[in-house]
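Encoded as structure tokens, here's the structure I'll be asking about.
Yeah, one chain of the complex is gone here, protein chain that is, but the others are all in their spots.
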Amino acid sequence: MIKHILTLVWNKKRTNMLMMLEIFLAFLILFSVFTFAINFLRMYQSPLGFATRDALLVQLMLDDGMDSVAHLEMRQQLRREVELLPAVQTTSFNSGVTMFSGSMWTTSNNDNGFLLETCIYHADEQFAAAASLNLVEGRWPEVSDQNNKYAPVVINRRLREAYFGDKPVIDSIIMLDGEKKIMGVVDHFKYQGEFETERPLTFFFLPLHDENLRTLYVRLKPNTPPEFEEELNKTIARVTRRRDFVISSVDADRVRQSRQVWVPMITALLICGFLILNVALGLFGVLYYNISKRRAEIGLRRALGATQGAITRQFTAEVMVVAAAGMLLAILIAVQFPLLAVFDVPAENFYWSILATTILILLVVLICAFSPSRQAAAVQPAVALHEE
Amino acid sequence: MFSNYFKLALKVLGRNKFFTGISLFGISFTLMILMLITAFYDTEFGENPPLSNKDRLVFLSVLKMELVVPDTTLVIDSVAQGGLMAYDTTFTYGEGTNSVSISSFSYYVLDDYLREPAGVTDYSFYSSGQHSFNVFLDNRKLEVGAIYADAAYWRVFDFNLREGECFSADQVQHATPVAVITDELARQYFGRDSGVLGQEVELGNSRFKVIGVVRRSRSMNSMVAGDIFLPLTTMEGRALDDNAYQGSFQAAYLLDRSAAIGPVQAELAERTARIPLRNPEEYNRISTLPMSFGELYASRLIDNNEPQKSLFRMRLVFGLLLLFFVLLPTLNLININISRIMERESEIGVRKAFGAHAGTILYQFVFENVIITFLGGMIGMVLALGLLHLINDSQVLPHMILRFNLRVFAYSLGICLLFGIVSGWVPAWRVSRLQIADALKSNQL
Partner (left out) sequence: MIKLENINKVYRTDTIETLALNTINLAVAQGEFLSIMGPSGCGKSTLLNIMGLIDEPSGGRIEVAGQVVANYNSKATARFRNQHLGFIFQSFHLINDLSVIDNVELPLLYRQVSGKERRQLAQVALEQVGLKNRMSHFPGQLSGGQKQRVAIARSIVGRPNIILADEPTGNLDSVMGNEIMDILLRLNAEDGATIVMVTHDESMARRTHRLVRLFDGSQVQ
């Protein structure tokens, strides 16, 4: 029977060609969009690793020419006054490279063949507590650690896995702008956004007098109303004697950042959904027409002893063979992407995408082929044979 | 003849409602999406104010500073020669980059080194995309994006001035606290979008008097997408006096109508490279990539050392995506049309038997198909208008306002026609070549 179907499909290659081409194209389009979506959705699955709700971020503007004593005094006063506000839980000073800011600071160090590439995040001693970081090993640096022989750093788990494997890391000395001592390991910290692939990351501890600490992360008590921002605004203006700083809600920044991926992703998926619906309807129409044109053949086959089920199966199988040919061709092209590794996308995402696309297209084709086949198979052979 | 075809086309449409429905669905949705894309394209790349002159503009946006050191790589290869171990040593001389700093320009660099290149009518230095102010107005918080600019800014970018005037060179020179605001900000700040001249806006530490209201740029291009425009001399801090190389400024040069873009780009790049560096231990190379509007846009999406390549790649990627997107519905439509037309084999047989030649029949079917496509296009346009409204309302694309203007309409009409002809021609061609006898006795197995 399989050979018979293959013969039929082959002998009608001219008619089937277009359908095959359509399936081929649909596969490739779906495949690209699914890869895009799967890739980002898998990134989205791992947690951000820090608190975004009930948190504000202040981009401070500081006068140039302040010395480190002035910096220290100003920050101490700012912290004292902001933490006195009833809605505030804790605060932490960070550098200008902060969460969702779109900027990134990377450095690399080649220490006798031990190449270490990492992103850097600067923060003060209160950051782990303020942003609810999850330390899986060790601890966050304290103010007293700044006088240690080695400057303290905290790394993320990604860096630990990439460069240290199973070896113990706490108290290890690494070369990164000088010798640094690892004090802790943080589970996750996706400060670039929810759709970030986590990279190796190192937190550098900065003391309050450092002029690079230009943003203030303010953790609020739960359910603080948005009007609080104005109160915070006045406090900061009074302390820094400037009014051109910017306060933003960390969660709003997160939403804004993620929207840059959500909007194109959902648009692409919607367009894909429309394309699939379009192809499905078209396929259904064409198959319905093609199969109804073969009513006499169906009558004949029935007269020769084919059961209704056999006819339905045969006609569905014919369409499936054509679809399979188109998909096979497309899969051949699709597997080149992970094999050639031209894009910075993990290979398994491509394979998941191929799987999802295959299932979806098979399903669509099956539905579109089955119902006209079944309907046609139900005709009375006598009627079908004498329909001229 | 045409009215005959037209009547026939409508009749054919009514006869097989199922196929007509499928075709119309496919056509209208495809064209709807194409029209949306066209509207998006027109907003971002069309020659609309304030970027009507975008093809005559050259931008300086990124100043790159590097510390380049000679780098010698020593490779020692051990090879077995005649049973003895020998060493093959290779030295490679090259350069390694130790540190790179990429940022915008300082005002000082632009002011001292990058004024008046040849072939340029006008040029403007401005600082955009980095200044945002929180304004608290009776329990509402406004985020106001400011652009600091010189007076030439208004000649380079042709904003639609709704009332008042733009600030002058004199006002810039004297750091007069005046502001040009957008209609949108006027609405948010004053609750009305006209009659706000002479009012004051409080931003940061200062108050600015509104002297003009412009229509906000519909696109998201950062060089024009501000809420308020201030003389660059009113910037806080010492941004103007600072003699660092990098800062927050960018430059736009408006070319003479006859000037080519290449030489201007080359001159600006060369002048930047020649800027003397005070501290070669820190950075010993300085460079920039003067870009056209398209290149600037593309380089934000696709990072490449050569903006021309970025632009090429962006066009390639979008072109291919669009092609793929259009190809599928077209194929689908061709497939449906073949079935549709094949159903009328005997009609064709009769027509041919009575003297219609292949060409006439071809035209007839293509014409029919164009009519269906236009019908679908009309539905698509209505859908597109509705969707545009929805997109603008929902602020999915913040600050971007998509419009359906005459130009978009013309594009859409062209798309419709092309779509109709292509999807009608293939099946029609196949059918028009049918043998009369075959067509007449098509009722066999």
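Each chain carries a letter (A and B) given by its place in the written order, and its residues are counted from 1.
Quick note on the criterion: contacts are C-beta pairs under 8 Å (C-beta built on N, C-alpha and C of every residue); 3 or more make two chains touch, one makes a residue touch a chain.
These numbers come from a predicted model, not from an experiment.
> Just to verify: which one of A:T106, A:S132, A:N148 or A:T307 makes contact with the chain not shown?
A:T307
> Looking at A:K3, A:K149 or A:K167, which residue reaches the missing chain?
A:K3
> Could you please point out the subunit A residues that touch the chain left off the display?
1, 3-4, 7-8, 11-12, 296-297, 299-310, 380-382, 385-386, 388
We adopt the following convention: only the chains that are shown with their structure count from here on.
> Which integer distance in Å separates the CA centroid of subunit A from that of subunit B?
25
> Using the touch definition from the top, list the residues of subunit B that touch subunit A in their complex.
Those in contact with subunit A are residues 18-19, 22, 25-26, 29-30, 33, 131-134, 136, 139, 141, 143, 203-205, 236-238, 242, 324-325, 327-329, 331-336, 338-339, 342-343, 396-398, 443-445.
> So in the complex, which bits of subunit A are touching subunit B?
Touch list, subunit A to subunit B: 18-19, 21-22, 25-26, 28-29, 61, 63-64, 226-227, 229-230, 233, 242-248, 256, 259, 263, 271, 274-275, 278-279, 281-286, 288-290, 293-294, 296-297, 300, 388.
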